[in-house]
Structures are given as structure tokens and as C-alpha cells.
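Let me begin by presenting the structure, written as C-alpha cells, before commenting on it.
Partial complex: the chains shown occupy the same locations as in the complete assembly.
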Amino acid sequence: MSGYPLHLLYFAWLRERIGAGGETIAVPGEIATLGELRDWLSQRGPGYASAFAAGKTVRAAVNQVFATPETVLHPGDEVAFFPPVTGG
Amino acid sequence: MARVKVQEAPFDIAAETAALLAGRQDIGGLGCFLGVVRGTVGGRALRAMTLEHYPAMTEAAIAAIAAEAERRWDLLGCTVIHRTGRLAPGEPIVLVLAAASHRTAALAATSFLIDWLKTRAPFWKKESYADGGEAWVEAHAADDAAAARWEG
């Protein structure tokens, strides 16, 4: 599979470290799951590396539904990364 | 069907309560929880609390939590209002109302709703201190434990 587009969103301290609230990017076709996307993103630069550093608890949602590293991605998905929630 | 609102503006607890009760005679008990910004956190004076959220997901996530409460208890009304943006100490953050024919269901659903809101709704709090510092609030193990009480 060739590259495909994803709409990425970052919240709270992930947003601050990456320096953007979101972006639409083309990811390589061999990235099939959320876990693989995270590993790939963490190598895009120091901000990403800091946001996705090993040991950091990062949660995610795919198309506004909480997701796990095994969740399979599809072209055009909205993928959000964020810390554990702290509302209420 | 729950009434869910995510807004910067303050809410009116009397109006929300009246809206839940209006024209009904089947409600015997109404449980309520109001969350408020505290002025001191861990001994450090707070200037403001800023709530960020995930707009495309927030209302749906809260509605799903409310639907789960309605599945578990025979609720006759349910309202969740969560504020976002910058709030000062003393300001209300969140309002939960749950109505039922009897108090046990109303109060249990109220506890459930706030426990799950704290662990399953996409909000993030940032504290701005009087001394100029800022920090994102970390998730509490106690909140996870409180939410886990309702599982299984």
C-alpha cells in the first residue's frame, strides 16, 4: 500500500511539545496501526520525540472514539493524541 | 435522552434543575454534583484553571457516559454541563444532575456520572499559579480507582 492521508490532532502538553494543534499528513503505507503511527511520529523531530517519549502515557482516539495501539488505521481517519483526561 | 452542554459560559443550577423537573410528577429524587475550581492546589495558590477539550468528540463522549448511566439506572432525567476555557478560583466547572423515582438511583447515577466524566471525557486542565508557573494536571490514580468501581 502506498502512502495515505491522516488528520492528526494533538491536545494539552502533546500540543505544546509538538507546537501545533493538528496537521494533515501523508503517512507511509506500511503503517497499519495506531501503535505504528505513534512510533513513526516520534521520529519526526525533537518536539514529536518529546511528546511521544518512552514511558509517557499517551492516549488516542480514532475518529473520535478511544483507541488502542492495535487499532487499524484507514485513509482519511482523524487521529487524536492526548494525555490521560483530567476533566470533571 | 440526556441534556449535554459544553460551554465557556457559566450555568444556572436553578434553571437546569427546574428544566429537569418541569411538568413531571414521576421524579422523587434529584441528585446533583457541582465541581468548583479551588484556590489552592497542593499548597500553591492558583490564579486560574484553563480547560482544553476535543470539540468534535466531547459532547458525544459525555452523551455516551450519560447513556451508560441511563442503561444502568431507571433515570427520569439527566443533565451534564461542562465548562471550558479559563476559570477563576471559586467558579463552577461542571454540573451533573440525575433524576429518578427514588433517591438511591438518583444518587448512584450522580456519582457514576462524575466518576466517568473524570476518566472518560476528553478534557484537560492546566493550572496557572499565582507565582507565575503553569502545569497540566496529571490524572489521579484515585480517579481511575473511583471510575473502576463501576466496571464489571
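Letters A and B mark the chains as written, and numbering starts fresh at 1 in each.
In the analysis below, contacts are C-beta pairs under 8 Å (C-beta built on N, C-alpha and C of every residue); 3 or more make two chains touch, one makes a residue touch a chain.
None of these values were measured; they are calculated from a predicted model.
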Per-kind copy numbers - full assembly in this file: A x2, B x2
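By our rule, only the chains that are shown with their structure count from here on.
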Whole-Å gap between the CA centroids of subunit A and subunit B: 27
Parts of subunit A lying in touch with subunit B, wherever the complex brings them together: 9, 11-13, 15, 57, 61, 64, 66, 78, 80, 82-88
Complex interface listing, subunit B residues touching subunit A: 35, 51-54, 56-57, 60-61, 82, 93-94, 114, 117-126, 136-140, 143
